[in-house]
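Heads up, one of the protein chains got dropped from this complex, but the rest are sitting where they should.
Our next item is chain A:
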Amino acid sequence: MDNELLELQRQFEFAQQAKSSVRLSERNVVELVNKLQQLQIIDFELLHTVSGKEYITPNQLRLEIEAEVKKLGRVALIDLADIVGVDLYHVENQANHVVAEDPGLMLVQGEIISQSYWDGIAEEVNERLQECSQISFAELAAQLHVSSELVASVLEPRLGSLVKGRLEGGQLYTPAYVARISAMVRGATRGITVPTNLSTVWSSLHQLLAQMDGGGGVSVEGALFQSLFSGLLKEGEVLGSLRAGVHWTPAVFGHAQKESVDSFFSQNSFISYDALYKLAISQPRQYLQSRYSEGIPLETVFSHHSVVEMLDAAIEDAIQQDSWIDCLSVLPTVYSSEDASKLLTLCPSVQKSMKATIMAESYVLSNNFIKDVFEKLDKETKALTPTRHVFDVSPSVKEAKVGGDNIQFSTNNETVEGKSGDKVPLEKGLKRKKGKSARSSKAAPTEDSSVKQDNLPTKSKKNTRKQKEASSLQVTDARSTGKKEIERVKDDSASLITEDWIVQKILALFPDFEGLGDEDDPDSLVRVLTTHLRPMLLNSWKERRAALFMENVETRRHLLDNFQKKVDEHFLDMQLYEKALDLFEDDPPTLIILHKHLLRITASSILDLLLLNLDIDNKLKNGVQVEESEVAETSSLTSAERISLAKSLPGSLSLKSISAVEALEGKRVDAFMTALRAIAEESGLLLKKLDKKLERTRLHSYRKDLTSQVASETDPVALLPKVVSLLYVQLYGKALQAPGRAISVAVSRLKDKMEIAAHKVLMDYHTATVSLLALQSAATGDEEDCTSDRLLTKREYLESRVSELKALVLNSNQS
């Protein structure tokens, strides 16, 4: 038997003797564990693996997790659950515990990462950084599958120690690289001399870098430039100021700016804001005010105080010379008119002395100068005669105007009330006139006082027509009508002294105003001066008118008295003559001749008298000085003159006058008479009716007159009509005015009343006269005819009969 066999036998024996291990089934073990838990012997949570075959305690799980983390540095919880074979839920719970207990660990997006892992990463990053000189966090984050914020937060504490580089805007750079970029930035910013947007600089630097690197993919963020730049700025390596983070204004630029502003301002004592804008100073006013406290900020220009002194001197000079000055001509051209007006407010000579007026912003006019202008213009207005074109307007419009004025008055002094109510249809006219009446209403109260005393009989007489018309519309007193009269006159003058007129006059008087801007421009000096002067002119004009009016009142009264007398006389005559026409009722042709004659001789003179007087009266009423001589002179007028005179009369009077003039051209005396009466009524004159007593006295005087005329008459031809007339007076008691043609008829008519012998004498004389006149008219051609002889004989014959004829009349007169 060999030993080995024995040995094996012994081993086998030993193996069979060895105690067999006790083995429990899984079911038993589960039951046992449950029992233990029931008995509270296992008093902690017991976990089991995913396979369900193993129990594990939380502590063990933690240990396993920690071990795993320590081994790998970074473990995803899902992977961890697989590795330890425990449900993810428990792994997560325990992982939270583990991370909370160990500050070196962090739980990020389902992953446990240890600091040592980060250290390793940092070293790796450092290596790469030294190779590439630049890494972006985004790239790192993408590689590590974590957020770039996490990368940043992890790498930042390691910068400078593990990672030798610099973090800038999500990029890592090596110090050398940063130094190089910094040098570029310094160079670029030092090279800039004008304000620049830094981002453009950065982009050009960026391009430069890309070229140098040959498109090597090393991209530099603008933020790096910016931070490097701000670093440089802080260290004082570049000088300048930064606004809004990107607008870089180099100190050298600011210096140049200041220099140029300084030099310009000190040389010219002003600087325009435009110039500052050109120098890129965005808020020139504040800039200048902060720098030159003694300067004056104006609208377009910043001015030194010395400019005001200069201007002041110029103005003072102008004032002393009683002249005017355009400030813009004194100031440099950059000054606008607004600036000038602002400067003027600072000039002591204008503000304190009160001797000058500022107009159109930049013009300074001495008050004496204005007074001078005013006086000259005032003279001009004196020369101005009003043409009553206002009365050409239709009555209705005039009425409207009166209404409009009334409303104006009711607001002014409440004397006229409650009239506006029935004036609604007249609104339109009112509006049109409003501007003027509003202006004139200012002057109204002062005139009131003067008008009050005008309550004169003549005036009221003249106003009767008006009153009659007005009373139908309104209850008012004579004064308000008078006022209306004045108002109307004022309107008249207001329309007369227009701005344009004043402008023209000023330009004529002061030619140097010409070319100072457009005349029609409401802001030009002439216009402003005009508007300044116009109220004054109107006032003085009105005052003058009022004075004249007062003066004229007396003249008018005289005139009207005289006029009345004359008219009375003539009218009575006229009536007298008219009566005589009755004798010829039965002889129409003769009647027509007689009518015409009467109209031509008597009526025309009456009408002329009437028209001339009315015209003068009208002028006086309007305050126009009328020469006395004009009144006295009563030459006969042509029909054209009559018409023009009639037309110049106011309103309805004009119409009636025209109709009267037309009647004068007609054939009927009675038509003329009615027209005449109408005029008289219109103009407020009284026409006396012929009564018996008056008729007798008139007739008597007429007869006397005629008798004396006949007695003194030597011309045989002229004698006849007078004798005939006298005979008519004697025989019929009528005053006949007959033309030569009608004499024969008149003579034949006398036949019945006269003795035959006397009539014969008359007839003979008449035929002789007719033949003489016929000869005379025929003889005009050749003088050496025998007619001259016959004429002479006829004349002699007539002359021989004169005494006979005279006796005829004078005797009967005596009898």
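Rule of thumb we're sticking to: a contact is a pair of C-beta atoms (placed from the backbone, for glycine too) under 8 Å apart; a residue touches a chain by one contact, two chains touch by 3 or more; residues count from 1.
One rule holds in what follows: contacts and distances are computed from a predicted model.
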Choices "S-adenosylmethionine decarboxylase proenzyme", "Eukaryotic translation initiation factor 3 subunit K", "Alcohol dehydrogenase 2" or "Ubiquitin-fold modifier-conjugating enzyme 1" - which one is the UniProt name of the chain not shown: "Ubiquitin-fold modifier-conjugating enzyme 1"
Given A:Arg23, A:Lys234 or A:Lys693, the one touching the chain that is not displayed: A:Arg23
Touch list for chain A against the chain that is not drawn: 1-2, 4-5, 8-9, 11-13, 15-16, 18-23
